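One protein chain omitted, others in place.
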């Protein structure tokens, strides 16, 4: 890779690392305090802040995709170089993995106090949901969860294309804040079915960490092998959402 | 219609679609999770974010009315071309209708788990309120609900004229955010009587969808044929609010 | 008065009117829904939004004091013309009075359903607190409440002088938003003793309205004749806070 690409990839790693520190951190705090020091609204707000803050450490260097679904959609619709797609995605997954490890390290004692040292994925003592997403029990058929991830990520990309379109964009330095608010709204409106992953790196990186750190292979078997839905669904949804934006509002013609 | 008007109408459709995706989505999540993954404050915040994000995908193209009451008020008070009023309003109602359908599709399984497949408009198993507004039981006489919708929409337009007045406006790219906060405040302060529709398209489009998708004609009969109040009230209130602003603060004289 | 002063006074009326619409509205919704459609956090947020939105309809015309304590402090410390003080304060009190009347009109049915038509100032069926502030039972001596109002308003003015100081000010069009957040923080940190009036107009205008609209003279007798504390305390506190800012940070030397 060129030296510039290395710099971008490191920034992308660091941005996704920051995103997942806050994302996994807030769910850890909610679960491990038994809802005393957290709430569902706090989870929504903090995931949004995590996105905003992950952007503020990387956007000027790497563009702050922080999400393979974003990287794929801008490659398809906005001319992002295909040769950078794999390095970006790898950095995103690694950043999410390392962040999960830091959250685990910080909450080791709290985890032990919560489950007595016996790691469980789901159930009342379950802590798998701190790191990765799992579907609701009622979501028993494949299309339901897949549609949820496609819809959620299509909204993400469809609105993201608006926020970064110079025709209606916020001041340059505030794009991260508005993108963060977009993620707050997706979590508040489209989070209940299966935890609004809408980001393959956000889900897969920490899931691998849990598999290695004591939760075992159940993290892949749970929800009838749910793990691949928050990978494939977002990738499809992101491309779809960008395409819908270009159909209805039109590709921006002025460069920013 | 001229080609430019088509582009504006499509953007208006897309903006209202985004608004109602978040608006109906957050109420769906609140109701269907039995208040576990939502709260009244989250509903207020997310409706506001829906308005902001609906603006960020359309404001640079169509001006982002997203609301027939806004379109009418700017036609009356700000010289918006009357020939565009009907196309805008049609696009707004259609955008809201399609968004209701997408929310329904995304929450099909959750709806079935909630009410066992028997759609009800009101009551403990009622889900009509996810899509359209219904009055509180104590609001038994006509003037009460009508005044509520006039007051709510007058506040919306009266303050909106301030936010877009160059004498005190926020930076151009942040108008959507401040308008979203205005809607948060209206929901928090004037939402309890009858759900702060303050937007005929927001209410009528999804109501038609529910009538067609299994809730039946009860959506029109409920609340003593309430359905027309959140259409007529907002239209009157929007014009009134804009007029009050111009009386007390004065029409802006500089173009923006 | 000069024609320009009239325009300013009308804008000041309208701005305070908007502030109290949201402020009294959110407490009405909280009380009358028996906390179902509101929360203490929503009250804090919406008072802050009310301040921000009251500014967005008036700041470019009148400077958006919306508060006699602000008007007095800028007259003392920042050269605001003394001859405008009385017209501004009158407009502020009238704006708050009329807003209280509109909130009352909008929530007539809800009030009747809540208290059966028997207006009470305090107690479980009490609704006086929707419009004006009353002290906690433990605040039995005079100095306690007076200190609370002095401290709260000193913080308001001390920080307000920072937010409008060109050395650290936000972009011009976002001053209202940051001032709104300041009021959110004051309500969250200094609201419990006696409801953070920190604004004589906010308290006195609606209190007069309640005296006339059925709550009777109890609104003045309650809390051992509390009513004058949220008038005198804020006036003193505002002047003190501005003075502290100028001591520690220094008067701004550049005009904005």
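Letters A, B and C name the chains as they come in the text, with residue numbers starting at 1 for each one.
Keep in mind that, in the parts below, a contact is a pair of C-beta atoms (placed from the backbone, for glycine too) under 8 Å apart; a residue touches a chain by one contact, two chains touch by 3 or more.
Treat the numbers as computed from the prediction; the structure is a model and nothing was measured.
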Message = Could you tell me which displayed chains border the chain that was left out of the figure?
response = A, C
Query = Given the contact definition stated above, which residue among A:49, A:121, A:169 or A:235 touches the chain not shown here?
reply = A:49
Note = From A:1, A:86, A:112 or A:232, the answer for touching the chain not displayed is A:112
Inquiry  = What does the interface between chain A and the hidden chain look like in terms of residue numbers?
reply    = 7, 10-11, 13-14, 18, 21-26, 28-29, 32-33, 36-39, 41-42, 45-46, 49-50, 52-53, 55-61, 64, 102, 105-110, 112-113, 171, 173-174, 176-177
Query = Tell me, which residues in chain C touch the chain that this view leaves out?
reply = 39-41, 44, 136, 138-141, 144, 147-148, 151, 155, 158-159, 161-163, 165-171, 174, 178, 181-182, 184-185, 188-193, 244-245, 247-250
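We take it that only the chains that are shown with their structure count from here on.
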Query = Which of line, ring, star, complete or other matches the graph of chains that touch?
reply = line
Request  = Examine where the copies chain A and chain B touch and state whether the two sides share over half of their residue numbers (same) or under half (different).
outcome  = different
Query = How many angstrom between the C-alpha centroids of chain C and chain A?
reply = 41
Ask   = Which residue numbers or ranges of chain A touch two or more of the other chains?
value = none
